[in-house]
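Take this structure first; my questions come after.
Every protein chain except one is present and positioned as in the full complex.
As written, the chains take the letters A and B, and residue 1 is the first residue of each chain.
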Amino acid sequence: MEFFTLHDFMTYSKGITYLVMGAILIFMPLYWIYLTDRDD
Amino acid sequence: MAQEQTIAQKQYLTPFNVVAGMIIIVGLVLTILRFTKGIGAVTNLDNNNPWGLWIGFDLLCGVSLAAGGYVTSSACYIFGLKKYHSAVRPAILTAFLGYALVVFALNYDVGRPWKLPYPIFYSQGTSSLLFEVGLCVFLYLTVLFVEFTPAAFEWLGFRKIRNWVLRLTLVLTIFGVVLSTLHQSSLGALFLIAPSKLHPLWYSGYLHVYFFISSMFAGMSMVIFEGTLAHRWLHDKMDDTHLAEANGVVLGFGKAASFIMMGYFGIKIIGIAVDNNWHYLTTGLGLWFFVELIVFVLFPAILYSVGSREKKTLLIRIAAVWTILGIILNRLNVSLIAFNWHLPSADRYFPSFMEIGTTIFIITLGVVAYKFVVTRMPILYEHPEYKEDH
Partner (left out) sequence: MAISRRKFLGSLGVAIGATTSGALSKAYGASNKHFKGHPDSFGVLHDTTKCIGCRKCEQACNEVNALDKPDRPFDDLEVLDQKRRTGESIYTVVNKFEGNNFAKKQCNHCQEPACASACFVKALTKDKSGAVVYDESLCVGCRYCMVACPFNVPAYTYNDPLTPKVTKCTMCLPRLKEGKLPGCVDICPKEALTFGKREDLLKIAWKRIYKRPEHYVDHVYGEHEMGGTNWLYISSVPFEQIGMREDLGVTPAPAMTAGALGTVPIVVGLWPVLLTGVYAISKRKEKIALQEKQVAVQDATDTATQKMNAQLKKLRETMTKEKEIAVLNEVKKALEEAAKEAQEAKAARSETADTDANAVDDTVDDAGNKEE
């Protein structure tokens, strides 16, 4: 990907970042459940 | 039979209903005007002042004053302060109604409201802080709605789904805090893009931090204030637990708000020091900045402290109202009063009567909706059938 303006670069990179954020928000609670489900 | 009718009529013609009804009728007229004649016909907005009261008050103040939801639920469910449990439901309800009305008010302000889903579903302008605000407000409104549903399900008697939703409480609370942190701060960060328009005393690289921190004590003050009103008018709807815990909520939130406000006061001074803006303090707007910071932050913080030390809830309730006024002042300063400060006074903005009327109409809708829900659903009391589990 070639970017000529900071704006284009940010639009693209933040777009990906938002997807990563969504993945984190879904993954973290599931990971917590996995981590603690053998606790008494 | 005739007697019963007069009684029914009497119940409908309470002063509250009459005033609220009149405001709503005026509001509907204004709504029709807005959507048939355009924004220009009802507002004083112009090309130099694209944002007015509907953004400055309805959006900025609305969102910050609805912060009680995340503050109270996180205190109870995350920080384990169980004594605030009876305050959670009223706070969630206020937050939900607050956000719903913010979104409702946005329909008046934006040019083509039917396109409001565009930024989320159709064309994402990810470089914009407004995109961040929009996404978070949309998600948080959903979270608040889900958090509110158990009360409605108890009212309707849907025990199974109510229990299922309650199991999500912790995840929803954490989501709520994440989303609130983001959009509360981003509302301040909206103005980071316009350093040439916002007065240096209010423009700061920490603007988003200021908005987030001030939303915390805004939310607490709102919980105290709303509790005060509810005690005055809806005392009969409260159960013994609520009444017994109410004073603890007031004292605890008063103490917390006082401390956070002192911290906020400190970081505001840091902001001036970092940008070396001391010399602005001697100007007219500098004086105004002092008014905001000393009269509406430092003073209520001290009032809160005295109230919580002396265990005087009345002082705390006064401090809460004072703090809320301070938050409103701060948000209006950033968005309207200190914004476009370099423009000649002829080009400055002042809201029209119709703008103010629409805002009052929207606030009234919120109060009516709150009253409707609280008088029907288990908000201020625990449903007798569900008492054992929490």
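The rule is short, and it goes like this: a residue touches a chain if its C-beta (ideal position, glycine included) is under 8 Å from a C-beta of that chain, and two chains touch if they have at least 3 such contacts.
Just so you know, these numbers come straight off a predicted model, no measurement behind them.
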Notebook entry, point to check: Among B:A91, B:A189 or B:A301, which one is in touch with the chain left out?
Noted result: B:A189
Item checked: Residue, one of B:L30, B:A87 or B:L129, that touches the chain absent here -> B:L129
Check: Which of these, B:T43, B:S215 or B:T323, touches the one chain of the complex that we don't see?
Finding: B:T43
Notebook entry, point to check: What residue numbers in subunit A mark contact with the hidden partner chain?
Noted result: 2-11, 14, 17, 20-21, 24-25, 28-29, 32
Checklist line | Where the unshown chain meets subunit B, residue by residue | finding: 34-41, 43, 45-48, 50-51, 74, 77-80, 109-113, 115-116, 118-119, 122-125, 127-132, 134, 170, 174, 177-178, 181-182, 185-186, 189-197, 205, 207-208
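Following the convention adopted for this analysis, only the chains that are shown with their structure count from here on.
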Next item on the list: Determine the centre-to-centre distance between subunit A and subunit B, using the mean Cα coordinates as centres, and give it in whole Å.
Entry: 29
Next item on the list: Would you pull the subunit B residues touching subunit A in the complex into a rising list?
Entry: 124-127, 135, 171, 174-175, 178
Next item on the list: Report the residues of subunit A in contact with subunit B in the complex, numbered from low to high.
Entry: 7, 10-12, 14-15, 17-18, 25, 29
